[in-house]
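Everything on this sheet refers to the single structure shown next.
Yeah, one chain of the complex is gone here, protein chain that is, but the others are all in their spots.
Right, chain A next:
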Amino acid sequence: MSEPILKINKVSKHFGGNIAVSDVTFAVEKNRIFGLIGPNGAGKTTLFNCMTGFVPITSGEVIFNNRKINNLRPDAVCRIGMVRTWQRVKPLSSLSVLDNVMVGAFAITGSAGAARKIAVEKLAQVGLADYSAKLAGSLSIGLKKKLELARVLATRPEMLLLDEICGGLNHTETASILQLIRDVREEGTTILFIEHDMKAVTSICERIVVLNSGVKLAEGTPAEITSNPEVIAAYLGGGFDA
């Protein structure tokens, strides 16, 4: 078992009396593809928001590379190497596709020339090279998701938090994104992956945590998760055949 890069230690998030995340604990090992699943409202995105400094944690700690990062601002979280994508894509709409990725690349360089070079490279990697000059707002949803991916990759993250990167995509698009994610992992990036698409999750993740109503329900390999009766009852509704 290799060293965990990320530890979530008894993290809770309350919005007033509403408990969105309750006492969740898990650890992600370096260079893994780790899945975070659960039905709507399970608290997955809230947990991402807590980890990346977008909402303050009520209690518990988030430890990244042996450093407690509870109180860091989102931009600081990015600069220490943990970068997220958004479930609802957030393209910089009136900028070109290339400029969008350059904004990401500026996290690791101050020079526009170097940023452009990184951006061109990352656009080629996700297959958006032909769209460089297009306005980001004009892309289809599938391409916007790829743009999100290129943009976070340009920051050279140590760890990627992907929030439903396959949501709303067709089979071909999903397959190509999943292949991209595998490639990124090969380059040494750790991936934490929120997904609804069970097939996608079980095909790509080595370990999975299941959240339900803000509570951790189970953790294990895809095979363990898909055969866990509690998970099937809560999330899969009993009708899932893997």
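Convention: contacts are C-beta pairs under 8 Å (C-beta built on N, C-alpha and C of every residue); 3 or more make two chains touch, one makes a residue touch a chain; residues count from 1.
By our rule, contacts and distances are computed from a predicted model.
S.K.: Which one, "NADH-quinone oxidoreductase subunit D", "Putative 1-cysteine peroxiredoxin", "Inner-membrane translocator" or "Iron-sulfur cluster assembly scaffold protein IscU", is the UniProt name for the chain you do not see?
M.R.: Of the names offered in "NADH-quinone oxidoreductase subunit D", "Putative 1-cysteine peroxiredoxin", "Inner-membrane translocator" or "Iron-sulfur cluster assembly scaffold protein IscU", the absent chain's UniProt record gives "Inner-membrane translocator".
S.K.: Return the single residue from A:Lys44, A:Arg151 or A:Lys216 that touches the missing chain.
M.R.: From the options A:Lys44, A:Arg151 or A:Lys216, the contact with the absent chain belongs to A:Arg151.
S.K.: Could you tell me which of A:Lys7, A:Lys30, A:Arg79 or A:Lys117 touches the chain that is not displayed?
M.R.: For the chain that is not drawn, the touching residue is A:Arg79.
S.K.: Touching the hidden chain in the full complex, which residues of chain A are there? Just list them.
M.R.: 52, 54, 73-76, 78-79, 83-84, 86, 90-96, 99, 102-104, 106-107, 110-112, 115, 133-135, 138, 151-152, 155
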